[in-house]
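Quick notes on the structure that follows.
Removed: one protein chain of the complex. Kept in place: all other protein chains.
== chain A ==
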Amino acid sequence: MMDKDLILLGHGSGGKLSHQLLDELIIPTLSGVSVAGQNDAAVVEHNGQRLAFTTDSYVVDPIFFPGGNIGTLAVNGTVNDLAMMGARPLFMSVGLILEEGMSRRELAAILASMREAADGAGIAIVTGDTKVVPRGKADRLFINTSGVGVVENGVEINGCKARVGDRVIINGTIGDHGIAVLAAREGLELSTDIESDCAALNGLVAELLKEGDALRVLRDPTRGGVATTLKEIAIQSGVTVTLREESLPLKNGVKGVCSILGLDPLYVANEGKLLAIVAPERADAALDRMCQHPLGRDAAIIGEVTGASDGRVQLETAVGGMRGVEMLAGEQLPRIC
């Protein structure tokens, strides 16, 4: 039987083990609100002003990958967590943990791209911290960020708001980031042209917010992929979500790598994608808004909230079969034969 005392890699996968660690240890000790009620950022109120507040740590390996690097990931990821609450990102912090011996040139390149990403998203990096640890005690560079944004009056985005009949929309192809990073990893000689989708989504969100109350839920399907994120929303809202496999936008390169390695793209990480749950009568309008935005050209309606339940997600397969969709369990591992 498993040794309960050990922290395993799977505890950081964003899937079931991560949820267990949060629910059993971290949240009861630190705050007390169940993970099922958690969103990408906390929304706190002060003097009548609602603020969204988030934090994240970045440990991606390798630190440079096609389509981005650990720095762009940190800035865009922080912006996105705020944007998913409907907030306008304002300020962020950057904490750097450097490994002794890291190249100063590489650090400079990463910092420059962070500045560029922050300027592009309209967020100001206003405070930070730098630590260096002995060689071997970290892997070149880890980054921790926090971010603050303002939630305008009338904006109510929450994972618990999905209702029967609502449509599920995604702003483009799935799995690009995870496959780009995997292919860039040493030891896996795959030549693909897949680039990470790493991007700040606050501009796209600002467009979607024009839909007002019809926009119920926003969430970015990062670790754990679309499957895990939709499962979280389904549980939070107490609904069944039915996906149509045929409608899932997927690049041929991602499809190919997933087939070779036995990965399910539904569980592969994205860094520039959002899932929007939208009232049925406004779904086509929301889709149009997405398609007109540069980060939403391949947007598609991929499913529907089909009933009330304790959080079921199911998939109508491309060949017309039906199957359940669970959260990511452990790490996604390649096949053995």
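Criterion: contacts are C-beta pairs under 8 Å (C-beta built on N, C-alpha and C of every residue); 3 or more make two chains touch, one makes a residue touch a chain; residues count from 1.
Everything below uses one rule, namely that contacts and distances are computed from a predicted model.
**Q** For the chain that's not shown, choose its UniProt protein name out of "Amino acid/amide ABC transporter membrane protein 1, HAAT family", "Fructose import ATP-binding protein FruK", "Hydrogenase formation protein HypD" or "FtsX-like permease family protein".
**A** For the chain missing from the view, the UniProt record says "Hydrogenase formation protein HypD".
**Q** With the missing chain put back, one of A:Gly10, A:Gly95 or A:Gly238 would touch it. Which one?
**A** A:Gly10
**Q** Footprint of the hidden chain on chain A, which residues?
**A** These residues touch the chain not displayed: 1-3, 6-10, 16-17, 20, 187-188, 246, 252, 255-256, 259, 261-262, 264, 315-326, 329-331, 333-337.
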